[in-house]
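With one protein chain held back, the other chains of the complex are shown just where they sit.
Chain naming follows the written order as A, B and C, and within any one chain the residues start at number 1.
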Amino acid sequence: MRARRKTGPTAGATLVEIPVPRPGPGEVLIEVAAASICGTDLHIYRWDRWAAGRIQTLPMTFGHEVAGTVVATGPEVHHIERGAFVSAEGHLFCGFCRLCRSGRMHICENLRILGVDLDGGFADYVILPERNTWEVDPRIPPDVASIHDPFGNAVHTIFNGGDTSDVATSAVVVLGCGPIGLFAVGVARAVGARQVVAVEPNEYRQDLAKRMGADLVVDPSKEDPVAAVLEATGGHGAEVVLEMSGVGEVIAQGTRMLARGGRMSLLGLPSDPVTLDLTDQVIFKEARILGVTGREIFRTWQQMTTLLATGMVDVTPVITHRFPLERFEEAFDVMASGRSGKVILLPHT
Amino acid sequence: MRARRKTGPTAGATLVEIPVPRPGPGEVLIEVAAASICGTDLHIYRWDRWAAGRIQTLPMTFGHEVAGTVVATGPEVHHIERGAFVSAEGHLFCGFCRLCRSGRMHICENLRILGVDLDGGFADYVILPERNTWEVDPRIPPDVASIHDPFGNAVHTIFNGGDTSDVATSAVVVLGCGPIGLFAVGVARAVGARQVVAVEPNEYRQDLAKRMGADLVVDPSKEDPVAAVLEATGGHGAEVVLEMSGVGEVIAQGTRMLARGGRMSLLGLPSDPVTLDLTDQVIFKEARILGVTGREIFRTWQQMTTLLATGMVDVTPVITHRFPLERFEEAFDVMASGRSGKVILLPHT
Amino acid sequence: MRARRKTGPTAGATLVEIPVPRPGPGEVLIEVAAASICGTDLHIYRWDRWAAGRIQTLPMTFGHEVAGTVVATGPEVHHIERGAFVSAEGHLFCGFCRLCRSGRMHICENLRILGVDLDGGFADYVILPERNTWEVDPRIPPDVASIHDPFGNAVHTIFNGGDTSDVATSAVVVLGCGPIGLFAVGVARAVGARQVVAVEPNEYRQDLAKRMGADLVVDPSKEDPVAAVLEATGGHGAEVVLEMSGVGEVIAQGTRMLARGGRMSLLGLPSDPVTLDLTDQVIFKEARILGVTGREIFRTWQQMTTLLATGMVDVTPVITHRFPLERFEEAFDVMASGRSGKVILLPHT
Partner (left out) sequence: MRARRKTGPTAGATLVEIPVPRPGPGEVLIEVAAASICGTDLHIYRWDRWAAGRIQTLPMTFGHEVAGTVVATGPEVHHIERGAFVSAEGHLFCGFCRLCRSGRMHICENLRILGVDLDGGFADYVILPERNTWEVDPRIPPDVASIHDPFGNAVHTIFNGGDTSDVATSAVVVLGCGPIGLFAVGVARAVGARQVVAVEPNEYRQDLAKRMGADLVVDPSKEDPVAAVLEATGGHGAEVVLEMSGVGEVIAQGTRMLARGGRMSLLGLPSDPVTLDLTDQVIFKEARILGVTGREIFRTWQQMTTLLATGMVDVTPVITHRFPLERFEEAFDVMASGRSGKVILLPHT
């Protein structure tokens, strides 16, 4: 089979022919219908400092946002059958640590990530533990099925451990409109935000934010986003700020546009420590700063199924590009250009 | 001034001329622009068993769903000024009991109700404590302003003590589509219910439920509502059931259509004790049965302002009739007929 | 091996010799060190109406509160090893229904119960799925290890889906002081209840309630428990009522002793429908009535380990009797007498 692999510790990725792997105990083999590209994949592709420090073994096939058809099952597989069309939960959890055993598998103490710690989905086939598969609702088309992972990040960020009480009727700011931020705009809209403000410097993505339902799009290269949010909220600030940029300065701005008693969720990953005015912007405001990672296994998937299958959120504007596996470099170039939403690889078309 | 008063312990109400009352310490005088009729008012009008046992002093002007203009203020009034257009929170709370002091004024231990325990709003003017007034957003028209009270019941029922997490992406059933049930359909829709099922035997109200956004309207006189809800939810039951009928048998049905782990909120007031299968329908399901009364003071009002002023919920289909104060009997007849949504009295038009 | 089996649809249980079972895929074989007797077992022993309707296949070994040593493992067992000392989570869940997949395995849609739907632990050996085992903290002795199941009922009832906020500093009433009620007294004490009131007619158990830390024990055969709780709480009622009796009339009393805004958890299983005054005791009070069953898998077990292993709760007063497997009838007689707390069978001593 073909696989896009990281063969050495340098930029780029090679299309190689390797044997189709065989599923072990509890595993299934998936024929990849669609694999979308994540920002993490761009780090690995470029082999930056983070990737060099994080990736343990080479060669490795990367890609973790995958959907496809189960074509073989290993021993000890009891529920999923051949022919099932599934999407991948890329967080492989141990199932026995104290976090797994209290229902928080997504922050398992022994977490391994598909396409980072083991071979992923930029290939014709991928192996996945049965318990990491989610059968896709038939109303959801294959390419959309591949974005469950990042869409789930957005849904989990909004739902905040099961609680959307602070989103419904609130002013919600989304900082950074990459695909996850764009999804978050749509989800906030769907669950009753009063007002959705998107902050994004890239014009292409500003346009997508509007199409996803943002009431106001602020260009931080042209105006002060803190002032813009305060003005849009009558001086009170936003009850909810969703941080998707991972930029330290933007995170600090987020705290300043937050209303008293507000909630700021951090999903974007800053590469350096971040300096915050805790006294005035967090403590006296009694603000809540919530780290968010992955998505709840599988509650978020149940919520996603509803949002995607019923049409409550239409993610199609965000999916801007589709490429065959051969045009991998082109796909990464488009993604790096910023003139794209979600870029999807379709190995078998 | 004119006032529709209960002058004796019999059915009906008399239009009398009485002096305009003077606001005492902390009170304001409101010129009534609109007063809508509640089911409670119908009980008082008919002077049924409940009314005879509940109303302590006669004569009394009834009506508690009121909006109008502040035309005079008493001593000790510090915030509201003449000319303000306000809606009435009809739950008069003591402010000093342990519930008031922990932010739950709506279940104050010393609660008094406007139009039940003291003179209400079916009149040209009404007296209200300043702290029971809510300045109406100018985007909300006067007749809509008068339905804050029942709309707030619906919003508070949905928001469930600040938590809509179980409504967003869930199947929600509304049992009984009087005005509060109809509002609940619209609010559930606005905050991201996956599916809204209305159960209502009255055809006129079935039609209103559809207009408020119900996906499915079940006529319990024609089909078994429990079977209908189970079928509509793939056999799982509804995650959220909102009980607005106050009928014992319907409440019992509600528990049977509830999903495992679901929530049923009770707002409708049964006149007799209710018999429930707690073991199978509540305990083994680990269901939550939540009593709901009034609305949070004033968090629910903030939420209502958003929902009404931004157009997230359009309540105008529910407001079906408007009458001058003189045509009071006609208004009550229309309301009793069941061929109505909300019926509003407009004293000064 | 020896097993106490229900061999036919009549009262009693027979001690028979049967082959030691072999663990299948994902299963382990446990040598039973201690098996405690639950009220459910008494129903099965007596073969009452409930048992006759519930038990599907005979013969069957009953008993589900079990602890012991893993002596063999089947295929597909990956974590637990021979020699581990484990306690049994008796709720066998499917792992793939929508409730299992959202972390609520204890209310799985396909739940099977150890000792009810399949052979249980009143025997020398018992088979259990690996994922239903919990390794017992070495600070907890074997007989105490066997009461994780009912102790977990108490802990789960108190923790109420992860929230003890209404127990700390509150007045807590425990209705019915069988073993679970007695455990609840101790747990309420340990997590900061202001006042723990136990309601129990049996003098032997009243004494145990005092030993577990009850501030006040009310004998409902001698005084009105509603009046007693109101008096003990300055007329306000208790913020938390934990119903462990399963008696309809007691449940109704529970609602009447509940404070405004209070919470009543129902764990006891009434055998008939229960009639409640919902209007005055639930709706106007804005009370929460919460069904409770089983225990969270495995969050409750983590909490239990802390409570038992650190000595925060001392359950030893509740364990009043220990018998070898031969003296089974005697054990059931003691249990039926009411002059007992928890009765434990020790097959291998």
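Observations, loosely collected:
We take it that a residue touches a chain if its C-beta (ideal position, glycine included) is under 8 Å from a C-beta of that chain, and two chains touch if they have at least 3 such contacts.
Everything numeric here is computed off the predicted structure, so don't read it as measured data.
Only one residue from B:Tyr45, B:Trp301 or B:Phe332 touches the chain missing from this view: B:Trp301.
Checked against the full complex, the candidates C:Ile44, C:Val77 or C:Leu307 give a single residue touching the omitted chain, namely C:Leu307.
Of the listed positions A:Leu42, A:Val71 or A:Val274, the one in contact with the omitted chain in the full complex is A:Val274. Where subunit B meets the missing chain, the touching residues are 25-26, 75-76, 79, 95-96, 98, 101-103, 131, 296-299, 301-302. In the full complex, subunit A touches the omitted chain through residues 98-99, 104, 106-107, 109, 236, 251, 260-261, 266-267, 269-271, 273-279, 282-293.
By the touch criterion stated above, the residues of subunit C touching the omitted chain are 159, 162-165, 168-169, 190-192, 194-195, 302-303, 306-307, 310, 312.
Rule of thumb we're sticking to: only the chains that are shown with their structure count from here on.
With centres taken as mean Cα positions, subunit C sits 42 Å from subunit A. Shared interface positions of subunit A, defined as residues touching 2 or more other chains, are 302.
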